[in-house]
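One protein chain is absent from this view; the other protein chains keep their places.
Lettered A, B, C and D in written order, each chain numbered from 1.
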Amino acid sequence: MSKEHIKLSATAAKLWFGNKQVLKNVTVAFPQNKITALIGPSGCGKSTLLRCFNRMHDLSADVRIEGDFLLEDQNLYKGKLSATEVRRRIGMVFQQANPFPKSIYENINYGLKINNIPKDQRLGIIENALKESYIWDEVKDDLQKPATRLSGGQQQRLCIARAVALRPEVILMDEPCSALDPISTAKIEELILKLKKDYTIVIVTHNMQQAQRIADQTVFMYLGEIIEAGDTKQIFDKPANELTKNYVKGHFG
Amino acid sequence: MSKEHIKLSATAAKLWFGNKQVLKNVTVAFPQNKITALIGPSGCGKSTLLRCFNRMHDLSADVRIEGDFLLEDQNLYKGKLSATEVRRRIGMVFQQANPFPKSIYENINYGLKINNIPKDQRLGIIENALKESYIWDEVKDDLQKPATRLSGGQQQRLCIARAVALRPEVILMDEPCSALDPISTAKIEELILKLKKDYTIVIVTHNMQQAQRIADQTVFMYLGEIIEAGDTKQIFDKPANELTKNYVKGHFG
Amino acid sequence: MMKKLTPIIEWGTLLLTTGLVCFFLLAILWDLISKGSSSLSWAFISTSPTDGMTKGGILPAIIGTVLLTLITALIAAPFGICCAIYLNEYATDSWLTRIIRASIRNLAGVPSIIYGLFGLALFVQGLQMGTSLLAAGLTLGLLSLPYIIITTEEALRRVPNSMREAALAVGATQFESIRDVVLPSAVPGMLTGLVLTLSRAAGETAPILFTGVAFYINKPAGYLNQEFMALPYHLYMLSTQHQAIEQVRPLAYGTALVLIIVVFFLNLSAFYIRYQHSKHE
Amino acid sequence: MKLAIREKTDQAAKLLFRMTGLMVIAILAGIFFMLLWNTIAFFLKVKPWDFITGTQWSPSGTPANYGMLPLLVSTSLVTLGAMCIAIPLGIGTASFLSDYAGRKLKSVLKPAIEMLASVPSVAIGFLGIVVLGPGIASITGQSNGLNALNGAVLLAIMSLPTIITVTQDALEGVPNAYKEASYSVGANRWQTLIQVTIPAAAPGILAAVMLGVGRAIGETMTVLMATGNASAFPKGFFHSVRTMTATIAIEMGEVPYQTTHYYALFAIAAVLFLMTLLVNIVGEYFVNKYRKYQAA
Partner (left out) sequence: SDAGKFIKVKGSDTEVKLAVSLAENFYKVHADFSVAISGGGSGLGIASLLNGQTDIANSSRPLNAEEIVLLKAKGIPIRTVIFAEDATAFIVHKDFPLDSIDVMSLAKVLNGQYKTWKPLTGKDIQINIYGRQSNSGTHSFIRSKLKIEFSRDAKEMNGNAQIVEGIKHDRSGIGYVGAGYILNNGTEQPIKVLKIIAKPGSIAISPLDIKAIAAHQYYFQRPLYQFIPLTSWNKVSAFIDFEKSAAGQKIITTSGYYIIPK
């Protein structure tokens, strides 16, 4: 892995759902202002790992987590950071776009309100976030429209805007394009590439082409373990591991 | 198609589930004492067609059927035949073995009772049906055992025995082996081959090898239409249609 | 011959049973409406009983039932909703939550007369409220609680998890995500359950028998610490306890009709909420 | 620090919600111990055996008799009668709804059954007095129709919606495979219903019946109004009976608190509580069993 400044990392992370171990000694690092793609066959634990970073497992009853998760040098679980603070600093975009059943405006405003951003600054932030997420032109005429009436691609970009508006340090994306058509996907990829200037981005994807198009670094997971991680080009062109090779060549998964 | 005596046939059959047309102008004939395999990709309408022949769709509310279905020269829908009579003369074996949650004995006895077969004849018929279905030796010691305690393969043979006991003229089988292991499958194939002496058999299968092993004639369906029908050997070795070729070579489906 | 008859017998049997069930409903409605509607008038619902309750209206009973139902709602709704939130949003599958769930199901099966006894022992005697509107309302509140919990939990369960995650992901605390996202989405379902429960409570008699309902009261409006009249009890009294049962039959019919109109109105509004909601989904 | 306050609120809310959960247990426990406490107070004065097997209920006689057997038998009699009517009707209607009725008919019948469920018990009791009672009286030539039969019919009407709804769920939960198997051997709809679907749904139907029984046992106003309330040992359906619930309803208002008679009524309530608890537990057992079976 390269020498960049490491923004987010996990060390010897293990996770159990009840008795079932889903993450087995995962150590991984995500460099600042880079896009890292997380790939691997279905069920290998990509989503599970991602969700560890913004403490989404906190709500599930029978989940046990071991190991260290660090944002810069702060421990996400064991230090002084509260779950709420972790989630504010590490934003997340989900596989299925999940806008609130409220207006477009309220969708973004909600996070700002919750996080005590003064009222007079919010409109500016909202406009900015929508612009950053390439959706401003499509919605600027009616910010009061219910978000549920947007198309799937627009909804997903709105969710990205919602995450971006809070100026998190990291944005986690779990297959953000899997439910979208090629045109929406292209727009979102363009957006992700643009966002990397300001954010550290981790993206789970099943689409090998997508990983190669946008990721600086790629991590291959298999059965709850990191098999190989490195420059995207290297992973796809000269994978060191046989499993990685088989996977990226499309032989399984 | 060959010149054999046609036992069962459909002419210009069309079927809609609500507004969705699932069978589009299907014309097909099944010769007497032959085994016909019905093949085609998932969702093409094989089960739907099969169920037309023993009027299983009668029970669903929003199904509309057009066209003629004939058993010998009697119209299955428009003539004097009642649905129960049609079902008695055209037996059916389902994909998932579906014995009644009763004893082995009762499973076969039920149909006999329903069809007013005198009590004193039933035991003989039951024994005979179980023998015909190659399961007698395995169950003869305890006919009172719940059928649900039999293995999957045994259950499926019991279901065949249940159908056979009524001496139907035709037996329809909808993927009867798809849930079974190779050994059970072999037993059932052997049984089917034996049954053909007395019955006309139509079998839906996803297994190309199976079709080649047992069927005299093969019919290939695609998107609710019959693409090609003919001798099994011909269909598999020299298919006339490109689609058929692609399918039997395993290129899709 | 037999072959032709059997289907008729079969259909006949099922139609007969279903027909009988419908007949019961229609007979109830027909009898109440045909004999009750002549008593129904504006005066009937806007005046107090007069002439030893042989004439006049049922205003105090209507007011009593409305107030009682309101108190029931005020007690049971917040409590029930909080408990449902606990069960659906916080509780894990532990022995404790299993006990809570079992308790709720059993509470739902406890006969209403036993709630009456409990109300008598706890509110009237234990907490020194005396026989009063408040004691009766609290008793009905307890009775309604399990139903409200069950229906609310059902409504909460239908809110997709992605909504909760969306809120958490923008830095909301769990409480905030429930308050701002989960509850608003669940409101129609919760409201349906609440209204259905209240329609049931409005028709209950046994739990208020010894907790505060009175035969007659000479003033329409009630106070929390005082006894009250209520529609179901008024009907009971007019049909079994009144000195001139035959003579007040029309009043009893009128009362029954008003009661059933109140209950059906609540039911219909629940259906309406449900229907509106299903249309949006 | 605003965030700290928000997180404090979060913690406090969690605590509050949890408390309400615990309160539910407290309520059930409260009911239970209230009944237990008063029942013990009663048993200090009257022997449990005399209470359960005594055939005379006359608390203000001299000497007072606290034998609840006649009440228990009355309750059982009325419930039995109700079930004899409601079970066949309920299963028949549920079968019609699940296997015979078209979608349109169903969409009319379902709300009708919900309506029936919401008719208040006093209204049903009232009709028992003014319509059914005189009807029974004129058919049987009795002086009045306030008897066990009247109560049974009314309770049947009241428990029908429960029985129908739960039975219908059970019938619709029977895997289609069973029905298809039956049709494929030439059975018609009726034979399939009677010989395959209903037996397969038996646990669910039993649960429905149990819930119906629970409802009938605990119902107060209808029986109070319609059964005539004679506390003598019940002799049959054409005699007045007095159920446990009616006894409590009649006598609780008129006893001085903390007297033997007062405690006796709680003891009846305790028996009633245990009966409904048992019935519900049995019902739930079958519902669960049926769920498992459905999943399989």
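Basically, a contact is a pair of C-beta atoms (placed from the backbone, for glycine too) under 8 Å apart; a residue touches a chain by one contact, two chains touch by 3 or more.
This structure is a prediction, so every number in the text was calculated from the model and none was measured.
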Using the whole complex, pick out the displayed chains that touch the missing one. C, D
Identified contact with the non-displayed chain, of D:Ala112, D:Val131 or D:Val255: D:Val255
Tell me which residue among D:Thr9, D:Ser58, D:Ser76 or D:Asn188 touches the hidden chain in the full complex. D:Ser58
Touch assignment to the omitted chain, from C:Ser185, C:Thr240 or C:Asn267, lands on C:Thr240
Residues on subunit D that touch the omitted chain in the whole complex? 58-61, 137, 143-144, 228-232, 240, 250-251, 253-257
Residues in subunit C touching the chain absent from view: 49-54, 124-125, 130-131, 213-219, 223, 225-228, 240-247
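To be clear about the criterion, only the chains that are shown with their structure count from here on.
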Show which chains lie in contact with subunit A and also with subunit D. C
If CA atoms of subunit A are superposed on subunit B, the rotation in degrees (nearest 5) amounts to 175
Centroid of subunit A to centroid of subunit C, CA atoms only: how many Å? 48
For subunit D, residues contacting two or more additional chains: 6-7, 10, 188-189
Would you give the residues of subunit A that are in contact with at least 2 other chains, written as numbers and ranges? 84-85, 114
What graph shape do the protein chains here make by touch: line, ring, star, complete or other? other
Inter-chain touches occur between A-C, A-D, B-D, C-D
Interface residues, subunit C side, partner subunit A - complex: 92-93, 160, 162-174, 176, 180-181, 184-185
Sort out for me which residues of subunit D touch subunit C in the complex. 6-7, 9-10, 13-14, 16-18, 20-25, 27-28, 30-31, 34-35, 38, 88-89, 91-93, 95-97, 100-101, 109, 111-116, 118-127, 129-131, 157, 160, 164, 188-190, 211, 214, 217-221, 224-225, 245, 248-249, 252-253, 257, 265-266, 269, 272-273, 276-277, 279-280, 284
Interface with subunit D, subunit B side, in the complex: residues 54, 56, 59, 61, 83-85, 87-88, 91-92, 94, 96, 98-101, 110-111, 114-115, 159, 162-163, 166
